[in-house]
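Have a look at this one.
The other protein chains are all here in position, but one chain of the complex has been omitted.
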Amino acid sequence: METATLTPIVQRGLRARERGGPFVPGEGRTVIEMADLSVYYGDFRAVRDISLKVEEHLITAFIGPSGCGKTTVLRCLNRMNDLIEIARVEGRVSYHGVDLYGKGIDPVEVRRRIGMVFQKPNPFPKSIYDNVSFGPKIAGIEGDMDEIVELSLRKAALWDEVKDRLKESGMSLSGGQQQRLCIARCIAVQPDVILMDEPCSALDPIATARIEDLMQELKNDYSIVIVTHNMQQAARVSDMTAFFTAEVAESGDRRTGVLVEYDTTEKIFTNPSEEGTENYVTGRFG
Amino acid sequence: MTQAVLPPQIPIAEALKGDPSRRRRENFIRRLFLGAAAVSVLISAAIVLSLVGRAVTFITNVDLGALWTSGWFPRRGLFDIKTIVVGTLIVSLIAMVVAIPLGLGCAVYLSEYARPRVRRLLKPILEILAGIPSVVLGFFAITFISPQIVQRFFSGSSLFNMMAAGIGVGVLVTPLIASISEDAMRAVPASLREAAYGVGARKRTTTVKVVFPAAISGIVASIIVGVSRAIGETMVVAIAAGATGGSIFQLDPSQPGQTMTAAMTSLAIGSDQVKGGEFTFESLFFVGFLLFAITLALNIMSERFVRRVREKY
Partner (left out) sequence: MAISPSTQDVVLARLKGRRVDLKGVLFEALLLLALLLSLSILITLMADVLRGGLGVLTERGFGFLTAGLATFSADTAGVKQGIVGSMLTLVFVVLLAFPLGIGAAVYLEEYAPDTTFTRFINVNIRNLAGVPSIVYGLLGLALFVEVFRPLTGGTTAISGGLTLAVLVLPIVVITAAEALRAVPDSIREAGFGVGATRWEVVRSHVLPSAAPGILTGTVLSISRALGETAPLLLVGAITGYIATGGQSLVEQMRSSFTTLPTVVYSYARLPSQDFREVTSAAIIVLLAVILLVNAIAIVLRNRYERKW
């Protein structure tokens, strides 16, 4: 089975589809678990006491007003926050039970398994081919590079559009195509989890719809965490939804993000247990 | 594709520790770059050490009375500091009289008045002027500036004189002032200009009353850098100010004079010919240290001003 070259390295198990249909919340294993996670930027506590579990082969959405710390939490999950000098993490983030901030853990290795797609499409200023092949090359992934590139682009639903122009710059693509290229680049290193930070916020509705469809496809192979401030999007694509909000901090005038409610998307949007969630999802801001 | 088999689980905790050889390489490269960055510190240390040590040798061995006499004649043991310091000041002052109006004029025109096309054409030309070696300007000072300008307006001036040298240095400093202050003015946000136009101000009023004050820190910085550059400028003065070997204390800019830098070159060039006293040569390092200290102080000052611009926008 040739696609084996692209199945996640740690998870190289059964694809969801082969096990007979999509996963439903509560059935799968926990991929990522946060326990009492707090993040500080310098002295400022941006989010506090976040605890939630991300299940495999599901799409987990983070929603909430802007500035409540969704991006901050997301960037903790693959140690992207290490790149911000003043950022500091408290609490525990574990991945298949392994503490990601534990001693001896190499953030580079973490990011290879937990990939990321950013808010603004950010292809490298290089050819489409090089954009995709960079990751596998540095990760030392064996196999025919042409094949890996093709498979990744196919999985990102971009192959048909770019197969004749692989040598052209990734920057020459449209915004939606660029974002799918970024997704292809991400899958090419065979991650286990894909983190997406408002991946559609810079795209038009048609490009957005394509990416949403793609996410449903990708779910069969990967676990996805997506940050979005578009509630319809969360309702459309996600299986689980976490609602964050910002509350005034104990000290000072800045606001600290907290997790208000985490449940199945259906529950969050139809019958939330918290009033704040209801106000938010129905458009009445508390 | 019948039955996919679950392969043995890779111990994730191990896998996440990464490849040790990759990490070692990473650390090695990081140290390499750190080493390159540290070289600059070594250079600074070397400059200070080589200057201070021998400047001290000079000052402890020279007869202190020789530092305040009638002129700078190192081979005769006369090291009148005021001759070369005042000479330097005169030349730098003349240079700034030339360079400040020219440099700021260019800067304001390029930043506020010139159309983009014109600017794209003129800017490189100014950069060419900035790239002309000072030895060339020194020659220009004695073949053109002195006979065609200085001697025409100041009859009785000698061919080699501080005025010609000063003008030459001014020409060198002009593009420097122009470029730094133009950057400062272009950094002033367009919204500020629009606000001024919005209340009906004219272009000149906007430039003088809004843009110029907003960019003043950068403009002051450019002038300080210019002064520092003028004080440290060597070749123009060495060629055009005359006074190879030595000079009496001189206040008249139409006459030959000696600056700190010119004094250093003539000492250095003559070094393997006639030597004066035992410590004559060490005076080179003493003057060098003086020059280093003065320009360093000026540069630190301008740095302060530049930082102020950065903080504002």
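First chain written, first letter: the chains are A and B, and each begins at residue 1.
Everything below uses one rule, namely that a contact is a pair of C-beta atoms (placed from the backbone, for glycine too) under 8 Å apart; a residue touches a chain by one contact, two chains touch by 3 or more.
What you see is a predicted model; the values in this text were computed from it and never measured.
One of A:V31, A:I50 or A:C182 touches the chain omitted from the figure, and that residue is A:C182.
Contact with the undisplayed chain is limited, among B:L78, B:A95 or B:V108, to B:V108.
If you put the hidden chain back, the residue from B:F140, B:F279 or B:F305 that touches it is B:F140. Annotation for chain A: contacts to the undisplayed chain at residues 78, 80, 83, 85, 108-113, 115-118, 120, 122-126, 134-135, 138-139, 182, 185-186, 188-189.
Summarising the interface, chain B meets the missing chain with residues 22, 25-26, 29-30, 32-41, 43-44, 46-47, 50-51, 54, 101-102, 104-106, 108-110, 113, 122, 124-129, 131-140, 142-144, 171, 174-175, 178, 202-204, 207-208, 225, 228-229, 231-235, 238-239, 261, 264-265, 268-269, 272, 284-285, 288, 291-292, 295-296, 298-300, 302-303.
Everything below uses one rule, namely that only the chains that are shown with their structure count from here on.
Between chain A and chain B, the centres computed from C-alpha atoms are 52 Å apart. The touching residues of chain B, when paired with chain A in their complex, are 1, 4, 6-7, 9-10, 12-13, 15-19, 22-23. Contact residues of chain A toward chain B in the complex are 1, 9-10, 12-15, 18, 95-98, 100, 104-106, 108-110, 113, 140.
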